[in-house]
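Right, I'll just put the structure down here and ask away after.
For this depiction, one protein chain was excluded, whereas all remaining protein chains were kept in their positions.
Right after this comes subunit A.
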Amino acid sequence: MSMMDARTKEAVRYLGFGRQEADEATLAMVARSFEELKTAASPRIVWRIFDLNPEGEDSLNIGGMKIHSKSLCRNMKGCCQAVVLGATLGAGVDLLMRRQSLTDMAGAVVTQACAAAMLEEYLDGEQEEIGRELEREGKYLRPRFSPGYGDFSITHQRQILSMLEAPKRIGLSMTESSMLTPVKSVTAVIGVSAEQEPCHRKGCEACEKKDCIYRRNEG
C-alpha cells in the first residue's frame, strides 16, 4: 500500500480505516470516485490578504472582522497579515452524492470522502502557490485554520463570505445555520508572518480532539 497516493490515503482515512489498510474493493471504489469527481467537480477559490491586528488577550481583528478565539490567536501569533479564503468544489458534487445515495450508498460515502480529500489537495496546491508569491516579498504562511476548528466559531463564515464576495465570485454561500453551500466547500484564514515557522502543524494535528477516529497519523 506504500504506492497509494496522498489523496487516496486521505480518502481512506476519512472513511474511518484508521491505521488499517483498505481492502481492494474499497480502493477500487475510491479510484472510480476520483474519476467521477473529475467531471462532477469544478474547484474554485477566492482569496484576499487583509491586515491582522491583535485585540487584547484572546481576540484579533482581520480586515475589520473581530474574532474571539484562543486557538486562532495561538495559530496566528506573530502574524501581521492574513490570507482569507473561500473554496468550493461546486454544486455538481452535491448532485452526484444525492444521486448515489439512491442506489449506491457505499458509493455516496466514498464520494464524500474523496471529495473532502480532493478539496484539501486543491487547497494545499493553491496555498503553496500563494506562499510562493509571498515568499518573494519575504513573507511566510502558517497552516490554514478554518472556522469550526477549536474555538474559532463557524458563525464567522458569514463575514468571511461577504469580505470575499464569495457568492458572486465563486458561487459559495451559506445557509441560515452557517453551513456552506455547495456542501463540499471551505473557508479559512492563513496567517502571514515575516518569519518562517519551523513547525508546520496542519489543521488536523493541531486539533485538541485527540481521540477522533479520523485523526491523521502523526509521525
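The rule is short, and it goes like this: contacts are C-beta pairs under 8 Å (C-beta built on N, C-alpha and C of every residue); 3 or more make two chains touch, one makes a residue touch a chain; residues count from 1.
Basically, contacts and distances are computed from a predicted model.
A.B. asks: UniProt protein name for the omitted subunit, picking from "ABC transporter", "NADH-quinone oxidoreductase subunit J", "Methionine synthase" or "CO or xanthine dehydrogenase, Mo-binding subunit"?
C.D. replies: Per the UniProt record, the undisplayed chain of the complex is "Methionine synthase".
A.B. asks: Of the residues listed, A:110, A:123, A:141 or A:188, which one is in contact with the missing chain?
C.D. replies: A:110
A.B. asks: Residues of subunit A in contact with the chain that isn't shown?
C.D. replies: That gives, for subunit A, the contact residues 15-17, 20, 22-23, 25-26, 29, 42, 44, 47-51, 63-65, 81, 90-92, 94-95, 97-99, 101-106, 108-110, 112, 154-155, 159, 161-163, 167-168, 170-171, 173-179, 181-183.
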